[in-house]
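Here's a slice of the assembly, chains where they normally sit.
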Amino acid sequence: MDIGFIGLGEMGVAMVQNMLKAGHTVRVWNRSPQRAEPLAAAGARVVSSPAEAFSGDAVFSMLADDAALRAVIDAQLLEHAPRGLIHVNMATISVALAEELAHAHALRGLHYVAAPVLGRPDVAAAGKLTIVAGGPAEAIDRVQPVFDVIGQKTWRIGSLPQQANVMKLAANFMLAAAVETLGEAASLVTGHGVAMQDFLDVITAGLFPGPVYQGYGKMIAERRYEPALFKARLGLKDVRLALAAADAVSTPLPVASVVRDSLIEAIAHGDGEKDFAVLGQVSARRAGR
Amino acid sequence: MDIGFIGLGEMGVAMVQNMLKAGHTVRVWNRSPQRAEPLAAAGARVVSSPAEAFSGDAVFSMLADDAALRAVIDAQLLEHAPRGLIHVNMATISVALAEELAHAHALRGLHYVAAPVLGRPDVAAAGKLTIVAGGPAEAIDRVQPVFDVIGQKTWRIGSLPQQANVMKLAANFMLAAAVETLGEAASLVTGHGVAMQDFLDVITAGLFPGPVYQGYGKMIAERRYEPALFKARLGLKDVRLALAAADAVSTPLPVASVVRDSLIEAIAHGDGEKDFAVLGQVSARRAGR
């Protein structure tokens, strides 16, 4: 396929590499052009404007947040895009913006697919992402071959793109809540002289298997929050988005409110670039330890 | 072994049956004696006072809560118990009472082992409980053969009995927090028209495998909270105990505070006897659904 790709952060680069390996033609664009160089060496065609990427069979975007997206995907860009183009937005953005973009694309005869991913850069590099796709079924059908080279599984959520964003935000909220809870439990057990690793061994053997409790639990047990797999700053961004999405449908999320406060506290102590397992540190500090 | 057993609720009965099957002699006592009848038929010796149970090689107790325990295990009972007797308390009680009991037993030359269990009655019946044991190593060594017939795994936590109780309460706190979070996530996704079961499929396939998210998630997705596997009323009891144990070591647990408030709200709406997945109902009601 002839694919445009906008946004070459760690995740974007890994996705493009897998697209190239699978034989797709990829026109790449990034605000800082040097990020594109290694991809050029691997066969990507580097273009000099988002508009040049916004063409072909489909264009994928993976930008940092709502602001970055608004700075690139504007009315003019959509106006000049070829009718029928499919835009697959893989970033974690607000539900409100996803809704707005779906509408703006439809008005101009473009297809908008929201396809946020679960998984970190190492998972992206291995082509093992979990993709949560929302939007018109025919559009998703057409890009499914591309999804198959960057992810191991695509979940189709519904015909409204923003529903995929809701799903992603809810998943990240659950992740954040689990890490906050682990941090609090660590403070409780260590306060009574029990080693956090012993506690982890017990709960991950039965109630809570899986990568979240084991991975973040270990970081908390060892009080080692670097290198960051998922930064506290980004965790806070997603919790804010989950709260906003919930607010939009008049739904209180009291646990998310607690996690938000804890993440703000982490940022206030200069820990925004650390892994968001640093929530364990927030809890320990509150207990004076 | 010659074993006494005090407290014949569902869990106690299942444990005694496994002890009998393994060939142990068991003297059983319960406040309501009719609970002992089926066990008598299976070979247990029914005694008419706690004191008669409080003898032999070891005595196990599985009473409902702190109050029930205090009503049975008093100074007089300990005074008349044979020196060197091992008392294994398998109930989920407060850390403060565990500490007090450890001290009271030691004063009278008795051994006190705290061995709270993870697992519900069906797990107990299958002899597959997870046992978290705290107390003097030699005492635990001596009762280990009994643990092996009622549980599939014994975790030894430390020499202070109350540390096993802390572990159990921390595990139940994590459970309660996971269920509360599931309930909130359900309100978020369904508020945007996404089916909870679809969301569950995504998260249990990757981030959150295991019985907790699948089991409680399903109840929440189906809004079906009966029959109760773990009652909201008992969940609240354990969260209160976790908060008290944390308070005793000056540790705030903000997520536990949120869960406590939600469980109280469930009780206030008459749902105390339902499964504590009814936290999903609490969240839905707050969102006006």
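A and B are the chain letters, set down in written order, and residue numbers restart from 1 in every chain.
The rule is short, and it goes like this: a contact is a pair of C-beta atoms (placed from the backbone, for glycine too) under 8 Å apart; a residue touches a chain by one contact, two chains touch by 3 or more.
As the structure is a prediction and not an experimental result, all values here were calculated from the model.
Asker: Going from the 2 copies shown, figure out how many the entire complex holds in this file.
Answerer: 4
Here is the rule we use: only the chains that are shown with their structure count from here on.
Asker: Quick one: chain A and chain B, Cα centre-to-centre, how many Å?
Answerer: The mean C-alpha positions of chain A and chain B differ by 38 Å.
Asker: Across the complex, what residues on chain A touch chain B?
Answerer: These residues of chain A touch chain B: 95, 118, 130, 132, 153, 155, 157-158, 160, 162-163, 166-167, 169-171, 173-175, 177-178, 180-182, 184-185, 187-189, 191-194, 198-199, 201-203, 205-212, 242, 245-246, 249-256, 258, 261-262, 283, 286-288.
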